[in-house]
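The complex appears here without one of its protein chains, the remainder shown in place.
Chain lettering (A and B) follows the sequence in which the chains are written, and residue indices restart at 1 in each chain.
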Amino acid sequence: MLYIELALQGLVNGSMYAIVAVGLTLIYGLLRVLHVAHAGLFTLGAYITVLLTNATGSLVAGTLISMLVVGIVGMVVYRLLYEPLLAQPPYVALIASIGLFIAMEEGYRIIFGPYGNSFASTWLTERVTLGPFSMAAADVAMLLGAIVLLIFLAVLMGRTRLGMAWRATVTDPAMARSFGVDTIKVRYGIFFVASVFAAVAGSLVAVLNNLVEPTMGDVPSYKSLAIIVLGGLGNVTGTLLASLLLGVIEAYGTIYTGAYLDRDAIAFVFLIAVLMIRPQGLFGAR
Amino acid sequence: MNVLTLEAISVRFGGIAALTSVGMTLKQGELLGLIGPNGAGKTTLLRTVIGVVRPTQGRVVLRGDDVTPLSVDMRARRGIALTHQIVKPFRSMTVLDNVVFAAGHAKTGNVLRALGTRSRSEETQRARQLLELVGIDRYADANPNALPLGALKRLEVARALATDPKILLLDEPLAGLNHIEAERLADTFVRLNADGVTMVLIEHNLGQVARICPRVVVLDNGKKIGEGATRDMLSDPAVVAAYIGKEVAHA
Partner (left out) sequence: MLPTLGAYEVSLIVIVSVNVMLALSLNIITGLCGQVSLGHAAFFGVGAYAAAVLGNLGVPFLVVLPLAGLVGCLLGLLVGLASLRVRADFLAITTMGVGFVFVGFVRKQNWLGAEMGLSNIPDHGLGDAGFVGVCLALVVAIALLSAYIKRSWLGFGFATVADDEDTSRTLGIDVAAYKLTAFVVGTFLAGVAGATYAYFTRFLIPGAFGFGVSISILAMVIVGGVGSIWGVIVAAVALTLLPEFIRVVNDYKIFIYGVLLVLTMRLSPGGLAGLVGQLSASRAEMPPRSAGAQP
């Protein structure tokens, strides 16, 4: 039973990684930028959701508004930070992004205080029992949320103009332009979608822990970087698989290696080991 | 004596065959033209010789040694130099320093040696000569970003020459130059060739090829379709058809 519960716990965490990392990989595929500040948007989404839910009494309303606001903030970040830096060497945008992330986290601490905020209602702590298994309601929400989002993503990338334009631009930007793809619009679209995903992930984590705090973006930010490398940068399916795999490996790893290694370091040991064997990532081409 | 032999080189990118079983030889002291319509695989072939592209099949043999497994820098240190069709100057340093650095190949070949030496006077002198040779000495202290394309093309040549190559691979060095400039640079190649540098020249300016290359290899669609005296090749029906076919297709 322990093994199965560990696996479930791993999948719950892996789903959260997936929702965050998929946005990063979409953006990397498009711009070759490692958007570290993505996790800052994740935290922003969590704060907005908690504050609005407590103000309005509706988690749905809080989350929806949070998604919209964070989506717009994501586009603003693209416009003000990355667009002017695209012609520079890649490390310039990376360092700017790290700077923005640090400033955002500190900004939350300064504005909202260091201790974090919680939801006023309590249904989240209830447990759902299904046969021999029992899970926290929030865990179920995370899994269901991830499944819904990922189906939405599959439809978006596979069936819509934005998805096709993204794939065309990733394959060959010049070719995409010559076929009439408006690459500027695609960029704004992708930043919006990726940021909305970050907001949802942040909201789900807020529900899961019934807590938002300024540093809650730390773990997802560094881990999702490891994940998109494992997934083969710019590879959406690879990123999803790597997220779930890492979630499960961490769940078991904590049991077996906990005495020698911090949980948060497992991802990077795994990453470094994989890169030594397959420098292109687990699921990367070439 | 053959300095370079390419044995049945095939290169595939993904599912696309860029080169199919191309074989050719380069004799000591030769100035060989490598011609063919756009997309024939000429640049890919030169990139295979320097090692940037790894052949799917076949061997690159340099003076009897199989260099196929060797890295780009090892091949460069064995005397192969390449000028890029799309210019690639070091943009963080001056035009002169681009050439000075290449001229220091004896010092930079070994890291410890490189750490132990500072003097650049010999190399600077040599670099100035080379800039003069290719006619861009007036740009010596400028940043490459300030140079017109024609001058950058010649910087490529000067930088490659600074490595004292035994085999110089020239990828469209005359493109973007006006008639007089092209003629002058082509004459420079003839002079260097007479001094003992073996060369392969990719060039679309067939007039200059006919003028300076006694022998050419012709590629089309990744295959060798001809090889021989330049005059004969340029009137060969198959070669003419390859060029004209492309012209028609492009029109």
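The definition used in the following text is that a contact is a pair of C-beta atoms (placed from the backbone, for glycine too) under 8 Å apart; a residue touches a chain by one contact, two chains touch by 3 or more.
Since the model is a prediction, treat every value here as computed from it, not as a measurement.
Novice: Could you tell me which of B:114, B:149, B:194 or B:238 touches the chain that is not displayed?
Specialist: Spelled out, the listed residue whose C-beta touches the missing chain is B:114.
Novice: Which residue among B:40, B:76 or B:152 touches the omitted chain?
Specialist: Once the missing chain is taken into account, the touching residue is B:76.
Novice: If you put the missing chain back, which residues of chain B would it touch?
Specialist: On the chain B side, contact with the omitted chain comes from 50, 52, 71-74, 76-77, 81-82, 84, 88, 90-94, 97, 101-102, 104-105, 107-109, 111, 113-118, 120, 142-143, 145-146, 159, 163.
Novice: Touching the hidden chain in the full complex, which residues of chain A are there? Just list them.
Specialist: Given the touch definition above, chain A has residues 28, 32, 34, 81, 84-85, 88, 90-96, 98-107, 110, 222, 225-226, 229, 233, 258-269, 271-272, 275-276, 279 touching the missing chain.
One rule holds for everything that comes next: only the chains that are shown with their structure count from here on.
Novice: Centre to centre, by mean C-alpha position, how many angstrom separate chain A and chain B?
Specialist: Distance between chain centres, rounded to whole Å: 47 Å.
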